[in-house]
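Removed: one protein chain of the complex. Kept in place: all other protein chains.
Presenting chain A:
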Amino acid sequence: MSDNQDRSTELVEQVRAALAAGTRLAIQGGGSKSFYGRAVEGEPVTLQGHTGIVNYEPTELVLTARAGTPLREVESVLTDEGQMMPFDPPDFDGNATVGGAFAAGLSGPARPWHGSARDLILGMRLINGRGEHNRYGGEVMKNVAGYDVSRVVTGSLGTLGVITEISMKVLPRPEAECTLVLEQDPTAATLAVENWFREGMPVTGAAMHEGRLHLRLAGSASAVRVARERIGGEKLSDGSAWWQGLRDQTLPFFASDLPLWRISLPPSAGNLDLDGDRLFDWNGQLRWLYTATPAAELRERASSLGGHATLFRGGAPDAAVFHPLTPGVHTLNQRLKQAFDPDGIFNRGRMYADI
């Protein structure tokens, strides 16, 4: 268990000093996502050592932790109470931190059914670009006082400020879990999974690769048993390891050094019609693709299907990592950055060159 240590005063001082000196800052959690996003130059601000679970009330379904707390620690505390972070029970064996997780805003395979990081956040404390350390949201389930700053900051990759504390909603861990493997092509599988979900089957994961559907069921023991009988297929003996491998990208599919694209699409978006090896998660709404297709062509294709494409890993370091924004949205993004970080000191360029 990490130390219970509040370094926020020190962090505020570091930000204020940088502000006074006109220095740029690069925020670091555990560094597990250092490959993700555009390169940033700046004096490092590390959240290491700013740790500890500040409040955890199992019956309130709320956990508050300092941003540098390892996810693994949060996970273990939750497991002891039979609870979890619902967007996917994480089991990271690295240094990934709570702050980094919400700053990255990525979610695991359960996302379409259990929501995302932004869905589960209740509040945060943030040091903004004026060196002010403020609280937004709170620790209660329902709160609409003020703008929803916590959600806006989730997924902003440290470009709006230093997150020092996160309050999130947690949920009971399901009583039973089971992973089935079925031979099915992605189109048929997508439709089948949707229908099982509509029939009330407790689906919490659906990923397709090389003609095989991995389907995760989780819920009450009785519901999982009945769904298993109804759906058929072969039961995977260590299902949870497989899902962990998918989420943490340790499955053999992810071993390649080629540029890896993350393509997020609407449901039933159909075929991307692009060459390359691919894996479907989120019942087809998230596609991982290794391709030689030029970025512009790939993005145009993703856009035309109503989605977007991120160069998740690899590729030329100065390539546009994130999907270009429409001009109106881009302007609002720039103005929002201004509103939080008027001098542009935080993670400059990590998302977009001018943000």
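To be clear about the criterion, a contact is a pair of C-beta atoms (placed from the backbone, for glycine too) under 8 Å apart; a residue touches a chain by one contact, two chains touch by 3 or more; residues count from 1.
Quick note on the criterion: contacts and distances are computed from a predicted model.
**Student:** From the names "Glycolate oxidase", "L-lactate dehydrogenase complex protein LldF", "Glutamyl-tRNA(Gln) amidotransferase subunit A" or "Phage associated protein", which one matches the UniProt record for the unseen chain?
**Tutor:** Of the names offered in "Glycolate oxidase", "L-lactate dehydrogenase complex protein LldF", "Glutamyl-tRNA(Gln) amidotransferase subunit A" or "Phage associated protein", the absent chain's UniProt record gives "Glycolate oxidase".
**Student:** Which of A:T187, A:S268 or A:S304 sits in contact with the chain that's absent?
**Tutor:** Going through A:T187, A:S268 or A:S304 one by one, A:S268 is the residue touching the chain not shown.
**Student:** Can you say which of A:T69, A:T164 or A:T310 touches the chain missing from this structure?
**Tutor:** Residue touching the absent chain, from the options given: A:T310.
**Student:** Given that one chain is not shown, which residue among A:D6, A:E73 or A:D148 touches it?
**Tutor:** Touches the omitted chain: A:D148.
**Student:** At which residues does chain A meet the chain that is not included here?
**Tutor:** Given the touch definition above, chain A has residues 57-62, 82, 105, 111-112, 115-116, 118-119, 128, 130, 132-136, 138-149, 151-152, 154-156, 160, 171-173, 175, 194, 197-202, 219-223, 225-227, 264-268, 282, 285-286, 306-308, 310, 322-326, 328-333, 335-340, 351-352 touching the missing chain.
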